Structures are given as structure tokens and as C-alpha cells.
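Heads up: the structure comes next, in C-alpha cells.
All protein chains but one are shown in place.
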Amino acid sequence: MKKLEIILPALIIVFTLFVVGAGTFYYNYSMTVMRFPYFVGVVLIGLSAWRLAQAIEGKRLPGEPEDVQEPTTESMAEFTRTALWLVAILPAVWLLGYLAGIPLYLLAYFRAHGESWLMSVSLSLGALAVTYFVFIVFLRVNLPVMPLGFQ
Amino acid sequence: MEYFTLLSEGFLRVMRPDIILIMLAAIPFGLIFGIVPGLSGLTALAILLPFIYGMEALPGLALLLASHAVIYTGGSVSAIILGIPGSPPNAATVVDGYPMAQQGRGGQAMGAALMASGLGGVFGVLVLVAILPVLEPIVLSFGSPETFFLALMGVTFIAIVGEGPMQKGLIAGALGIFLALFGYQPTTSVPRFHFGSDYLLDGFRIIPLALGLFAVPELIALSAKGKSVAQTGSISGVTFGQVMEGCAAVFKHWWLFIKSSTIGAVVGIVPGVGGETSPFVAYAAAKQSSRTASTYGQGNIEGVIAPESSNNAKEGGALVPTLAFGIPGSTGMALLLGGFLILGLEPGPEFLKEHMDLGVGLAMVVAIANVMAAIVMILLAKYIARLTYLRGHILAPLLLAIIVLGTYASKNNPMDVVYVFVFGALGYLMKELNYSRAPLILGFVLTNAIESYLHISLRSFGPTFFMRPISLIIIGLLVLGLVWPSISRRLRRGRGA
Partner (left out) sequence: MLAKKMIRAAFAASAALALSVAVQPAQAEDAAAFYKGKTITFITPGSPGGGYDTYMREIIPHLEKKTGATVVPVNEPGGGHLLAVNKTYSAKADGLTILLNDGEASLLGVVLDVPGARYDLSKMNWIGRINAEKRLILFTKSSPYKNLKDAIAGKTVLKFGTTGKTDATGLATTMASHALGLPTSIVTGYKGSREFVRAAIQGEVGAISLSESSALRFSKGGRLIPAGTLARERSALFPKTPTVFEQLKISKENAWFLDFHEGFAEIGRSLLTGPGVPADRVAYLRKVFKEILTDKDFDAHMTKKKRPITYADATALDKAAKAVLGDLSDARKKQVKEIILNKFYQ
């Protein structure tokens, strides 16, 4: 996992530097405002840099598994497919509204992953019922039901 | 003797048909909100609030309290069987509870969690009633310096909480603290790092953070493999016998239970620290003093008992500042306070003088609700565990839908839902790379208290603000907590020689 091990500490360092930099040079926050971010930022960057250096060297921490496989192209493709399917619920509820978006998303998901029509439609209809009766009627949540965020 | 009189009077006060009926309705409501990740306890309370308009004081508050008191009881179940905390404070239970489930010991984990929750809730109430007559002096002895040191003690535990290498836990904790710095700075009201976003004026939110960190990686795992949780681990059918075994473990570890519940009650009593931290502090304290500390994070039942007892005990503790001063001892109490005001009551210094009986009645509601919820869940545990047999391709999207709906319902803000996925990406990376996620949550919830109360303490008392009796005690405990493992190791070696 050598390559992946580098990613997280590197990302953290970049993120922290960006945020602290923005606070200092773009927003020009006062010292009172930046005191804590500076302190925590230094600690966070320091720890992450230490970890990054170890990861580059390929050093393993105590308690970590020995033989960790590097991700293959196949596993990356698999992960991407899975992640995209999960994230797809966001455009579904935004484009179609929650009331239509959720059951239709579920229907598409179940069918694409090999479930029967009976199972897919029943579960989706169940989800529609829960969304409507539990959330909209009983809990009186203002769910956006119109497509594209209209009121 | 007066103590027991108070308890029995309170008990009788609550034994009214209308109150019992209300509790019977409220408890399943609270349990469901607890079990289902995405539906938070705060949402439950916010939804119930309008219903209490026009009700009498005790039944109205019983509705709110009974449902809230059992949220974490329900939340422990999803933390154990799905690896997804039902609500943020249950994140500490995931650390050992989920590995237990994957090792085929889910029944024991659930039994332990449920019994610890039920008894912990009762413990919190017993503490509350014991100090009811002296509530005010106790709340008044904890000022801003004491709150700061308690929060600081919580931060020192970041290194201890969570599985995986300590160095990674520290990075996670520091990252959690850094993320909490976004949004309004408490003393200047300057919104830090909002980058032009209205959402970020108030910073990141705990519910999308906790759900994203814990739920999304599990959902990815479930839907990637398509198999059920039971198949990815080795849950081979939860039996009632296993659940009872887990229940008995709480009595076996009675000292751990008492210690953890006490921590919960104390953290609840001090309002500024925030109830969310108590399960992590209890977990860390348990690990620090355990002989089997090395197995924490790999399915040690102590790692389930500690957070769950403190989770429920803290609610009894949180009632203390709420009743004594109208200062909410936890986020749930803040909404409960709203309930008081809706019912025309005014918790505060004079409240208990006139309404001591109501105070005790409320304490009893919490205790009874905890016991009833534990019994119900213990009986249902093995059926709920069957969820883990659902195919991943069915469970994952259904859970995702509930999480999306529940997250939206909590504040009616679609950005919350988006951030579940943003933090989900972070949570996935952390899980894959063996960074413990619980310390991140702990750091996140403590930061505001640390920054605010340090500032207030310095301005009110100057640099010697720590020279106060209770502050010094807390500092002592803090240092002791840090050095205890090496001391006990040396003592054990000495005994062995």
C-alpha cells in the first residue's frame, strides 16, 4: 500500500497549507482568529509530514499488516464503479426530487446489480411508501419533491 | 433515607396510565431513531416538539425524555452489526463492537451494549437524584476553567481512543480539531475559512461528518462485494443465549461499568464539554487501565461496555445543569429545554425549589425508559441481527436511501447530504489506510469548548486561571491518566519479581 499510504498525509498537508494560507494572506484574519488554526495546523502538518516521510521510505508502523497488496487496475475499476453507483443518488434526488428520485434510484440500482424485477419493484415501492408516509406525512419533513430544486 | 423517599415518590408519580402509555409510544420511536443511521436523536426531538403543545408538564416532558434517553441504546445495535454508528456518540462502540460482530460474537456484543446502556442510564439517574438537593452548588462549582480542563483531558485521550497505530490516531485527532475550526470563531464571531459559502459560515456539521466517516466506507464494502455483512464477517446466527452472555459480562466487569458510568454522569453534568465526548473518554479511560489493553480495537468486550454505559449515564448527568440552571448539558438537552419553555416551565435556579417533584419524576422517566428499552432490544436482538443476512446489493442502497433522507430531515439542508459523501471519501481513505476514525470525531466535538473556555478563562482570571481546587484535581487526573499505563506496568513487574 506504499502508493496509497502517501496519499492521505500528502492530501492533509496540502489542505492544511491551503486553508491556513487563505486565512493569512487572502482573508487577513487577525492573530486572535488564526491562533488556534496556526497551532493545530503546525501539529497536523508536522505529524503528517513525518508519516509521509515514513511512507515514502516504505516504513511499516507497528501493528500494521505486513503483506498489503497494491491496488490493481481491476480493483480500482471495481471501486470506481461502486462509488459512482452510491454517489448517483445525489443527482437522482436533485434532478427528480426526493419522492421520485429515491425509488427510481433504488430500482435502477437493484436491477443493475442483478436483482429480479419482483424484488426490485417491491423494494422501490416500499421505499416510496416510507419516504412519503414516514418522512413527509408523519415527520412533516419539507422534502424537496420537485425536480431540479424547484419549490 | 430521604434519598430513597425521593426515588420512590418519583417512581409513583410516573406510574400513571397516561405517562406509561406515552413512554410505550416514545421508546420505540427513540429506538428506531437510534438504530437507523441517518436519523438522529436531535431530529427525533425536533419532530416531537410540536406535539407537546398544550400537554401537561410531566407527560409532555416524558414524551421527549423517554424517546431521547433510548437513542444511544438503539444506536449501539447498528454500530455493532453494521459498523455504522446510529448516532455520533455510538462511534466509540464501533471500534470494538463491529470487530466482535465480524468474529461471530455479535450476540455477546449486543447483549453487553444493551445491558450497559440500560444500567448506565439508571446509574446516571441515581447520581442525578442523589445530588438534586445540592444541584446548584455543584453546577456552580464548575466554571469556565474547569470546563476547559475537562475538554483538554478529552483531547489527551485522542491518542488512546481508536484502533490502529497511535501516530495515525493522532493525525486523525488533529485533523478533527482542524476541521472544527471552520465557521464562526467563538470569541470574535468571524467566520473562519467559509470561502464564500453560506453553509460553511457555521462550519462543518457533526452528523454528516460522523455518517460520512463511518457509514459510507461500510456501504462501499457492502455494495462492492455484494455479499451480506454476515458473510463478509462470520456472524453465524445470533442466539438469545449469546445475548444473555453479553448481558452477564457487564456484571462480570462491574468496576469498569461503574467507572464508565461515572465518567458519563460527570461529563454530562459539566455542560460546556458536550455529551458527545463521554463515550470516547470512557473508552480511553477503560483502555488505559485495562490488563487487556492490547486487544482493544480487535473485539474486546470492555471496549463495548465502557462507551455504552457512559453514553446513557451522561443523559442523567446532562439533566443536572439543564434543571438547575437551564443550561443544556448536551445537544439533546438544548431541545428538551425548548420543550420546557413550550410547556410554560422555566428551568433555572428557582425551578427546583418549586418543582422538585417534577425533577424527580423526570429522572424516573429516564431510568424506566432505559430499562424498558434495554429489555425490548435484548429480546429483539437476534431478529435485528438478521439484517446482516441481507445481501449487500439490497442492504447498501436501502441504507443509503435512509441515510440521505435522515440527513436531510435533520436540518432541511441539502448541503448536509452532499457533505456525507465528501466526508465519506475521507472516511474510505482512512479506513483503507488504517487510520482510526473515532479520534477524529472526538477532536471535532471538543475543539469549540477548548477554544471558547480557554479564552474566557484567560480573560476572566488571567494566566493563573488553573489555580482553583477542582481545576487542579482535573489536571491531576489528566496527568495520572497519561502516566498510569507505565506506572501500572512497573507495579505489575514489581509484583512479578
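We call the chains A and B, going by the order they appear; numbering starts again at 1 in every chain.
Quick note on the criterion: a residue touches a chain if its C-beta (ideal position, glycine included) is under 8 Å from a C-beta of that chain, and two chains touch if they have at least 3 such contacts.
As the structure is a prediction and not an experimental result, all values here were calculated from the model.
Contact with the chain not shown here comes from a single listed residue; of B:8, B:294 or B:460, that residue is B:460. Considering the full assembly, B:202 is the residue among B:9, B:202, B:245 or B:357 that touches the omitted chain. Within the entire complex, the positions of chain B that touch the omitted partner chain are 45-46, 49-50, 53, 139-140, 143-144, 184, 186-189, 191, 194, 198-199, 201-202, 271-272, 325-327, 334-335, 337-339, 341-342, 344, 346, 348-350, 412, 451-453, 455-456, 459-461.
By our rule, only the chains that are shown with their structure count from here on.
Chain A meets chain B in the complex at residues 1, 4-5, 7-9, 11-12, 16, 19, 22-23, 27, 29-30, 32-33, 36-37, 40-41, 43-44, 47-48, 50-51, 61-64, 78-79, 82-83, 85-87, 89-90, 93-94, 98, 102, 105-106, 109-110, 113-115, 119, 123, 127, 131, 135, 139-144, 149. Interface residues of chain B facing chain A in the complex, by the touch rule stated above, are 43, 47, 164-165, 167-168, 170-171, 174-175, 177-178, 181, 185, 187-188, 190, 192-193, 195, 216, 219-220, 223-224, 226, 393-394, 396-398, 400-401, 404-405, 408-409, 412, 414, 417-418, 421, 428-430, 432-435, 447, 451.
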